[in-house]
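Following: one structure in structure tokens, then a few remarks.
One protein chain omitted, others in place.
Chain IDs A, B, C, D and E follow the sequence of writing; residue 1 opens each chain.
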């Protein structure tokens, strides 16, 4: 499979055409591919506002504006350094969580097995659990780099194990992540009780809560993450509500007091040398996203993910 | 239980106070009560847009503006003729359909058993199935008066029995409704195949599709419904997408070519003499409801439901 | 004062320039002028949603799109047949009703005294009372042609005489209108009690309620109004909530079951021969007016008012 | 080329996947194809509001909800009766009208030449001129069936020949349409002068203006169109502002007093037997389209276009 | 009065039920109560955008998402440490400022007299004057901690003493606040003249204007406030326009160049040891609050107020 170039926006206007991510080719071919954009339009796990099922469509549309191939800060040309496809969306059954988890896992597993790095777009945060299940079958337990306003480590809600508040409890219990190398970044939700934070700790996760992080420099946050993860294989999951509602209004459970997109971009950029085998960005909810600013932020963050992959590919080629 | 008057809006502004339906009392007491407003904020059954879980809150808020106690067309004073409460919302577990159906049925059953007429607010249309299950335990199979753009008689979606496109297949199969007295009004959805319409017919339902109804007078529609239902106990279910998207933008699966709110009000008003034992209005989706016009329409329609109840109570008293 | 032509939209794009009504000249000169557009950005009289203080600005902006000088149905060229100005906005003090009424009356009186026909834009419906006070000083009691979803004849709210639900009680009591020639058109609000409708009747007003009007042809409505008003001097007041919320979402107290803009335009057009000495359009609320459709409807209706004036001027010239 | 079926929405949720029209295949292959959906995201010709460059994307997204393959009124199964593709968007250069016209014409010509019926989505109404230029090279002058609030027959604007108010002047002058068989339906714009309407007449067009059409039955309108067009080859162009702003807020130059979507659907359906060789729908402007109701209406109307094609194909097969 | 626990959101979804603040009990009982949430839906004092009359409803709705009982930064469990009620809304008469002030004062006085700490939600900022009048009757003159973009110390507007730009002139003049212990924080409005700032100074207030505060650390701001207030009884009033319009678009008179919600939360948290006897948050305007981000920010800030109260209660118990 050659010549997987995206369409040239200096020749055809960026608003033209069927909306794939960054105008890339829509293909399920995985051979010779370095990364695959994949949508997971599933929001049955949402506990408050819904609508993240339209997240992948919303992000794809704005990626045509927001995401361009050359990253001047890292000096990488994404499509020059590597091949990527827009894999489309994975299957799921709205209203049926466990069946959908199986379908999501099956599709993600194909991607991981092909040696391709998935860059997934939720959907609500519950989808990261089947992603990690798929990931573990290929890579074993991974370090989790988790940007979020919430721990998402509650064992159960309303007597049920699965929703978007519980994935990292189950990921730990199921042995999908190595919690001793894993870290939550930006947590600031109010809690139901002091036990909530303690439970995450007991599972083995480290946490940089927002009120402390607001006093740190971005470079210190980067160092803390790098130190925690080391050279372990890692999975980076980015809940868009890490950002303040001003920057990401279009999300399901916004929490005031968050971070700017500039902070997010700088921190992610600083993680380019880590050995990240999978990425996702979740909780972008189109119906609440006036002027599409949340989708634009998400597309910008995903461009940094792709820049990571291209950067490491370039390093690899040059070494 | 006496003196269940709603707050007086000539003394306290209508935007004042905690938002119950029409500023009625929030109470679970059912003794001496004629009707109970009840919210069913459940949208896990939605196949496209979501957000009807915020329907009850949205309708309650606008009911304080839209719904006033005296109906000059029917010449009834709702709170003069009968007692009502805002029962609050029934329990449910977002993301878990069958468990939620059980919880919804349990709460609805209490209302039916107390001899109270429920006026329920969805939620997506899947909630009418557990409502009808509750209804049948008290009233046996009822005639269904079904305003909608969709048949909602598909047997299954994605291999699963329950979602908002399937309730009236199951209601028929489970014997909750007497299809030979039941009628769909306003159907106009495109179909997947000709079998879809046929299936509804095979279940025994009658149908007035939109393209025929647009050629009929409201009085003819009223007559057709009355003729079909006769003096059977009936359940009236109103999917807000019966209205054209211009009148009800805030809904999950809008279909162009629908009806005006004036038509809906006139037709419903014409059914005041029927023996209706339960009502619901479903599919009001707040995130898409600019300027709250869908909630306002829903509140206005519900005021007609309450006027029905008051009217029949008045007739009963006077006879 | 000559050459009061509006800017030519075939030469300069309609979105260009400071926004006056229909790109007319902004002037307080009233000599040689036939009509004056005048804004009354006052909404302290609103009982529910507010924001009509931005009505005049919103309507002016959209009038540049919606309102063009030649009316092909009546075959009149507005600026060919008469002179008009955009008088700007009248003074008022937000938060102080009675003081504002005095200021509004003073400005309106100047217009009436100059023999100019005012075409006012509210503001909430309370502003029609000081308009009528001004009108009466020049023209004596007039016939009221009142398009609305509400009677607006409540004597008092919360123990206070003035708000947007009370103007036509006071207008009758103060002798500003001749109720025996006056008529409400389109009323459909729910009421607090049966006394509400009766009070309007006792004041002497006639009423065509919505549920009856929906069964009438537009030509029958026109005939009923013309018969009621006869050749009396009349004041036409148009509350935008006469229209259904689908057509006029941007308003303070929307009532479902209303009329289309096409109906409104046809009926108004039919009144061109009446002796109307003043017009207003009220209750356009910008913050709720998505895609500006309410402002567009209002500007379209105002173009019919101007066409009336031009039509009668033309008749007068030719006779 | 076989098996051009769209994705099955009973197996995969309608919100899943890259958004092509009705989930059809995105392909530029025209062999064995009956119709081609084609986007023309060009709005440089707009004189007031802009944003129709996002029309094709907006309609594609909602077509996945709104448009289903079986049309129960005409009893046709679109994908059963014929083959179609989503051709994607044609080239254009934002900001450069004449160059874009050439690019649009070139792409459209390929479709017409392949014997395929194009169903185009604008873009502003200026794009119909290059479409008709392409059409004429294959089909010669055609009858124009033109639904709109505006004549669009102004010779020039600001001294320039091309914008969205001028296409049907040029189409007549260039001999692309046979005006003696052509008809405007629904016109209701205010005019700059009486000459505007006269100019359309002088070009040879017939017109059913809105104020007359509001007094006609849909069946009478259908008859008038059929009589005018006869068995000539025809091109149907539908400006979404034919609909009232309540039904189509998301458009560039909305005019109050328009028609309902139900009227539009019924009238179009009645034209199924005409010999229509090309269709377009224009002026859907995403930034103003709250709750996507304009896009939904547009997708519904396009489903009727496809039903036409399938209906005639079926007739042809059976004869 | 015992067991005033709010509903448990791990058992019943947060979007369920009638919307009281944080799902607390709606009650006017004040015995054994530590704090009372109270709405003041009054916006007749607004000089520009209106709509804050819907502030209490909007904040209550989002508090169910945003505000959770355990504050991990201060390590307090709000409902564990103290008892609270949602008192509902106080009476007022829209359109009548002075009468409304009397009604507001009367209700607030009951709360202060019962020894309960009110946490009020406006309404526009004019409501703080009657709150302070009530406060002074119980606590005498208090130190004012005033977060805002505006001084709100103008003596009169349009010749009238009361609106939302004047409360702290009157509070000083009436002796309700001890200006020598009082402080404005975050002021950045443009002024009508240099006299405006000088007048506040002459009244005795201290001020940290925005352009200086942007150069300070949050800890320095906290120290400045604590130093100014000392151990005086204080009233904290938070105008949501202290936040930048990006963080609080839903407000009446937004001023660019403001602060983030994270800054606000950190500074307020730092004031936990002050002797604050009353709190309010004002100027949340629902009609302008896309995606409800202003309401969410307000609810988050109010959770810090409740955490203050719980924290001091805990300290008190433990000492």
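General remarks:
Quick note on the criterion: a residue touches a chain if its C-beta (ideal position, glycine included) is under 8 Å from a C-beta of that chain, and two chains touch if they have at least 3 such contacts.
This structure is a prediction, so every number in the text was calculated from the model and none was measured.
Contact with the chain that does not appear here is found for just one residue of D:24, D:46, D:154 or D:236, D:46.
Contact with the chain that does not appear here is found for just one residue of A:213, A:274, A:297 or A:310, A:297. Per the touch definition above, the residue from C:26, C:137, C:193 or C:275 contacting the chain not shown is C:26.
Only one of A:205, A:247 or A:311 touches the chain withheld from this view, namely A:247.
Residues of chain C in touch with the missing chain: 12-13, 15-20, 26, 39, 41, 53-54, 57, 60-61, 86, 88-89, 91-94. By the touch rule set out above, chain D reaches the unshown chain at residues 43-47, 49-51, 53, 93-97, 99, 158-160, 162-163, 287-288. Although one chain is hidden here, its contacts on chain A can still be listed: residues 8-15, 65-73, 75, 77, 244, 246-247, 260-262, 265-266, 269, 290-293, 296-297, 299-301, 303.
Assume only the chains that are shown with their structure count from here on.
Just one of B-E, B-C or A-E has an interface built like that of A-D, with over half of its contact pairs in common by residue number: B-E.
Spacing of chain C relative to chain D, judged by their CA centroids, is 37 angstrom. If you average the CA atoms of chain D and of chain E, the two centres end up 55 Å from each other.
For the pair chain A and chain B, the distance between C-alpha centroids works out to 40 Å. Annotation for chain C: residues 47, 49, 158, 244, 246, 288, 290 touch two or more other chains. If the chains shown are joined wherever they touch, the resulting network has some other arrangement, not a path, ring, star or complete graph.
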